[in-house]
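Missing here: one protein chain of the complex. Every other protein chain is in place.
Chain nomenclature is as follows: A and B, assigned in order of appearance, with residue numbering initiated at 1 for each chain independently.
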Amino acid sequence: MNDRVAVRKTYKLFIGGAFPRSESGRTYGVHDAKEKFLANAAKGSRKDARDAALAARAGFAGWSAATAYNRGQVLYRVAEVMEGRREQFIADVQAAEGLGDKKSARVVDTSIDRLVWYAGWADKYAQVLGNTNPVAGPYFNFAIPEPTGVVAAIAPQDSSLLGLVSVIAPIVVTGNTVVVVASTRRPIPAITLTEVLATADLPPGVVNVLTGDPAEIAPWLASHGDVNAIDLTGVTNQDLAKQLEIEAAGTVKRVRRPAQPNWLATPDLGRLTFFIETKTVWHPIGA
Amino acid sequence: MTFEYAPAPESRAIVSIASSYGLFINGEFVDPTGGTTFKTVNPATEEVLAEISEANQSDVNAAVNSARQAYDRIWSVMSGRDRAKYLFRIARLLQERAREFAVLETLDNGKPIRESRDIDVPLAAAHFFYHAGWADKLEYAGLGANPQPLGVAGQIIPWNFPLLMLAWKIAPALACGNTVVLKPAESTSLTALLFAEICQQADLPPGVVNIITGAGETGRMIVEHEGIDKIAFTGSTEVGKSIARALAGTNRKLTLELGGKAANIVFDDAPIDQAVEGIVDGIFFNQGHVCCAGSRLLLQESIAEETIDALKRRLQTLRLGDPLDKNTDIGAINSREQLNKIDELIKSGDDAGAQRWTAPCELPDKGWWCAPTIFTNVTQAHRIAREEIFGPVLSVLTFRTPDEAIEKANNTPFGLSAGIWTEKGSRILWMANQLRAGVIWANTFNRFDPTSPFGGFKESGFGREGGIQGLSAYLQSANDGADRARGAS
Partner (left out) sequence: MRTIAEPLTTTSALREFLHGLPGVDEVGIKARATALGTRSIKNDSKSWAIDMAIRMVDLTTLEGMDTPGKVRAMCAKALRPDPTDPTAPSVAAVCVYGDMAPVARAVVGDNLHVAAVATAFPSGRASIEVKLRDVRDAVAGGADEIDMVIDRGAFLAGNYGLVHEQIVAVKAACGLAHLKVILETGELRTLDNVRRASWLAMLAGADFIKTSTGKVPVAATPAVTIVMLQAVRDYCALTGSQIGVKPAGGIRTSKDAIKYLVLVKETAGEAWLTPDLFRFGASTLLNDLLMQRQRMAVGHYSGPDYVTID
């Protein structure tokens, strides 16, 4: 008989490798698929978004300069640590999404496998997407993919873990850093993921996770002068999506529009290529 | 006697300019339904060259409908091999009539014939030639099997390289199976209208290319038209932002090629004579009307003085004047409006206390002209170091170390291009890696090629033109429909 009183967890934000509460001091109740109370999550604010963007920018220099081999190993390490917490993730996904045992397990396994898939791309996408160009003159010319910079992302609202992983992995594998707003109603798998990220050799600031209401937080990220791109995948409200796109135009951000793909399907390179810039370098060839 | 070059004007006889032009819709020239026209002027003489039609909403509708029908019935179902052959025809026709295009471009734009003849027109033909070959090879474009065109592309281009920008837009769009509605800039419509004639000579199916003329209002109608699937714009960052806003919440895709404020960075171990040429080419090419112009010169302090001296000496040999003269290096400013903008920024440099030096050249009485100008003692805070001047005005700053050069170079919302001059190989690669810009020229500047992707980081826009990467601006993977996204990477 188990009469031990469980130790419950305080769910916090993940910014710059640390776990702060929202600077606003606010929380909101999170319930499972059957509306049973699960926890209070931090209700991220404008200033939390600002802090997260700052942390992401601080993390960008080191992460974008890391070797592709290193970035691949770090993502693979995240998968390793997730695998160790597989049961917890299954329980979290089950509670969040109301899926059965088998389906939850499939979602978690696919999430881990997806990270492994993207980890393997770290040292290959530049070979696939970069090239030398046969210009008509005595110049060596090559084009290489480079990370766009700091990316803000609105994670899918339904697919709380697989959707989240499928959004952030292609962003960070190429050297971008990300501020992601987790599923509002299903934030707990994302928060568990932050605990994995914190212990998986991921440098601080590479992934920053906010919980709360995208309608409150995202406009500040969309208009932010030090955010280079925004992924609206998880925005379900069309008016909000349009508003964010308008805000983003002010600094010519790359905007990935809302989408609801089948997350279980193997992705193509579309997400990865969206958050890179092609840099073309010319040099004369002479003796 | 000294060795003065006698005037060597290229003959205008090769072009025949009509007194007025209609709109090119569905393969033929039609009168604008609104009947409004505007004048296009030779900026070197202020002579009116022709009356140009202003397209109104019903003209835009007609152009879009024509493009849609051509897309649905002909172009999207035609084999890539056949599309290719039309593009090859266009490339050859451009080569055949190259001199005519060059003279017309120079008359309408004010750029030196040396540039329109040796750069703009040959590169435009090369763009069609390069993209022609892609039309039947798109499964190798990196977007998976059976990639799909986007549909009807609305394309809005600037006045600085009228024909070349047309080629950058139309060639990849057509190669990928799209049809187009293109609007040239209102001050430089003539070569686009001559290009319409090339489409006719090539027997390009009607409606595949529609060219409608007009100003910003016509452009807005294209941007907001729901029958268009993709907007490609080259021009100012301000207009680019407004286009991005206009497309918010729609499914229409967008690529933007906007402004720049490129740093041209010269180290003390640079091949200095070529660096001076690169500086000149960087900022005085096309009167500085170049989005990727090297408008901020960053000189390592130890060589700043001697480099500026050498630059001034070199600028004294630049020849400003009649753009049709084969020896002219610096032509006319494209419009009075642009000249006013340049003058205003020059004044801001004076007011901020920067040191101005102007090349000693006589400006013609008529037309719009700006002598090559250098500002020294410029700091990062000056407007002339931050804003795109789009004229022959160079701001000179100094730096001490590579890190400082990078910091200053990247300290701008733009990120289109940059130059590096040093003979140290590892430093070139380090700098190229650190610079947040889409095109890096090392020990050269302002080189262009259809195989070489061109486009910016940050507020200089998104998407690429040229090269395999440029195809993604007009092509999507077969399953993109499910996961719609904007822009190209």
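Keep in mind that, in the parts below, a contact is a pair of C-beta atoms (placed from the backbone, for glycine too) under 8 Å apart; a residue touches a chain by one contact, two chains touch by 3 or more.
All values reported here derive from a predicted model rather than from experimental measurement.
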item: Candidates B:S417, B:N443, B:S460 or B:Q476 - the one touching the absent chain; value: B:N443
item: Sole residue of B:I272, B:A352, B:A371 or B:L429 that reaches the chain not shown, by the stated touch rule; value: B:I272
item: Which residue of B:T2, B:S16 or B:S426 touches the chain not shown here; value: B:T2
item: Subunit A residues touching the omitted chain (full complex); value: 137-139, 284-287
item: Hidden partner chain, residues of subunit B it touches; value: 1-8, 114, 118, 269-274, 277-278, 306, 309, 317, 326-327, 423, 443-444
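Just so we're on the same page, only the chains that are shown with their structure count from here on.
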item: Distance from subunit B to subunit A - Cα centre to Cα centre, in angstrom; value: 36
item: Subunit A contact footprint on subunit B (complex, rising order); value: 126, 142, 144, 237, 240-242, 244-245, 247-249, 251, 256, 258, 413, 428, 432, 436-444, 447, 449, 451-455, 457-462, 464, 467-469, 472, 477, 479-480, 482-487, 489
item: Contacting residues of subunit A [partner subunit B, same complex]; value: 128-129, 131, 133-137, 139, 141, 143, 145, 148-149, 225, 228, 238-239, 241-243, 245-246, 248-252, 254-257, 259, 261-262, 268-270, 273-284
